[in-house]
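Notes follow once the structure below has been shown.
Only a single protein chain was left out; the remaining protein chains are all shown in position.
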Amino acid sequence: MSTPLLSVKNLEVIYLSGSLKAVKGVSFEIQPATCLAIVGESGSGKSTTALAIARLLGNSASTKATEILFEGNDILSASKKELRKMRRERIGIVFQDPIASWNLSRKVGTQLLDAFDKSERPERREKLINFMEKVGIDKAAQVIDMYPYMLSGGMMQRAMIAGALLGNPVLLIADEPTSALDVTVQADLLNLLGELRKEQGLAMLLVSHNLAVVSRIAERTVVMYSGEIVEEGPTSTLINSAKHPYTVNLIRSMPAMDQPRKVNLYTNEVRNASSQGCVYANRCPLVIPICNSQKPELQLIGETNVACHRHSEVKKLLEVSNGSITSDS
Amino acid sequence: MIRLKGKIFSNRGQVASISHRVSIWIFSIFVVLLLAVILFPGLLAPFDPLELDVINRLQAPSKVHLFGTDEGGRDIFSRVLYGTKDSVGASMVIVLMASGTGTILGAIAGWFGGKIDFYLMRMVDVFLSFPYLVLAMALAASLGRDMRSAILALTLVWWPSYARMVRGQVLSIKERLFIRAARTVGANNYQILFWHIIPHTYRTVGVRASMDVGYVLISLTGLSFLGLGAQNPSPEWGLMISNARSYVLASWWYSVFPGLAILLVVSLFIYAADRFSGAER
Partner (left out) sequence: MLLVVWASLTLTFILSRVIPADPARLAAGLQAGPEQVLEVRRTMGLDKPLIVQYFTYLKDILRLDLGDSIQTRQPVLDDIIRYLPVTLELVFLSFFIYAILGVVFGVLWARFPRNILSKFLSFTSILGVAMPVFWVGLLLQLIFAAKLQWLPLAGSLQYQNFDITRYTGMGILDSILSWNSEALKAAILAVILPVTTLVLSQIAIATRLTKSTLQVELRQHYVRTARARGVAEWKITIFDALRNALNPVVTMLGLQFGWLFGGTILVEVVFSWPGLGLYGFNAFRTFDYNPILAITLVVTVTFVVVNELVALLYPLLDPKLRERE
């Protein structure tokens, strides 16, 4: 196993206003040029995790971990200058809501080139035009001088992706890049991301609530619930033979599938889990007493890591309707 | 409800509403205290505010005269207390009248729209850009230099901002469902206006009014300072400061204490308004 590009161990994020542990004990690795997806529902902590890695959570949250190593460098102890350099040239970030993520009063080009030295600007600008064309923006040279409110949502995201690539990053963090867009644009952008990955040899951290989206480009997937990892492994294995009840639930609720939902998806309310038992205990259809008293550890079963006391029985117990679902890739 | 994606957490929400409640209580207590001093200054004041005692004129603060004495030997502490009615009491009256008329006129403008709205708003524009001192001076000249004309002048100056604010609110509430509901039940225009719409503006108007008591107090004392409002021997705070000017070099207490009184009361009202409007968001 080569050295991972990004190694996260025991990430813990606490929001200071409510002593709410948004993320607890999360660990994973990303190998160079591979894509890892983090999947979960709203409130699971997936976005928080992605942002925490780049230390973008600001003063309202405290980010702690045993280690967060990126290219061998400790992110947690990096100086402001080093951090800026990392964000500018090694990591590219694409955010979820295109409209809110742009400053509407400044031109597209100015914003994207802001981080670079004045001396570098001309050549970076050329590069930016190239990237913008590559991501599918027509007349990129004109778009660069436009204001964001003149563009459509899809264009804004494309421009954001082009901007993220400007520094020649090795890791692209995409926080639900397509959630705010409509379906046709989604497909396009996903294909785009996949292609870019292959071309540039980019590693990617993709956050999404939609397994269908994820199954198309991620080699490995992490499933999060209420701030913790419940299952983790190669995407196809995860989808074909999920071992955690929650994962099964997610799969079954994937909208693109033609099978009707058999198990209800619960409300988006996420209750602060007790520290004692399993995070999923209060919503799990398979819950037994031990689930409430003892927290299941992540164990390697076959190719995936699962945190569930009844993982061996899950497949049998939840096989109410037809069996597993094949993924597209 | 705790949403991780958003930035607001229920804990913060709850904390805010507890301290919000506490603030309302503290503020109310202060207002009650102020009203008490306005209505019954004799309870706290050791001396008669108008009683001359020329032998003891311009004495520095002491145990007997907490704030010292003025050029007539009158106890400044007592005068400050009695002056609360003239300064703060008058300010409250002004704000009540201004917010009252402003709210009603603004609501009418917003609700009926059309020509009424247009002309009313032009009037608002004029009053808002009219220098209030000139207005005060002119009124003082025609009605006489006393509190009456000062109060009238300031009321005329302050009502427009309420009108504008309330009009805006009415415009946005106008189309809401419950108003339509009231309409279908058969309530006529006036009923809707008074029973449903105006009560909705209470909170924003209230916050604004609280703040304005402070600002009006400053303007009012300013007018008295110039000789336009209260007249001697009234213990109005601005007037006292104006009288103090002749003695400022030797008798610092004369100008300092009334000023501190103004500062204290205005800070109170503005701070309160701050807290209430902040907690709303």
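Going in written order, the chains are labelled A and B, and every chain counts its residues from 1.
As a working rule, contacts are C-beta pairs under 8 Å (C-beta built on N, C-alpha and C of every residue); 3 or more make two chains touch, one makes a residue touch a chain.
What you are looking at is a predicted structure, and each value in this text was computed from that prediction instead of being measured.
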item: Touch criterion as defined above, residue of B:68, B:83 or B:222 at the omitted chain; value: B:222
item: Residue of A:64, A:106, A:139 or A:198 in touch with the missing chain, whole complex considered; value: A:106
item: Residue among A:9, A:85 or A:315 touching the omitted chain; value: A:85
item: On subunit A, residues whose C-beta touches the chain left out of the figure; value: 54, 56, 58, 80, 84-89, 93, 95, 97, 100-106, 111-112, 114-115, 147, 149, 160, 163-164, 167
item: Touching residues on subunit B - with respect to the absent chain; value: 7, 122-123, 125-126, 129-135, 137-139, 141-142, 214, 218, 221-222, 225-227, 238, 241, 244-245, 248-249, 252, 255-256, 259, 262-263, 266-267, 270-271, 274
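Quick note on the criterion: only the chains that are shown with their structure count from here on.
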item: Averaged-CA centre spacing for the pair subunit B and subunit A, given as whole angstrom; value: 54
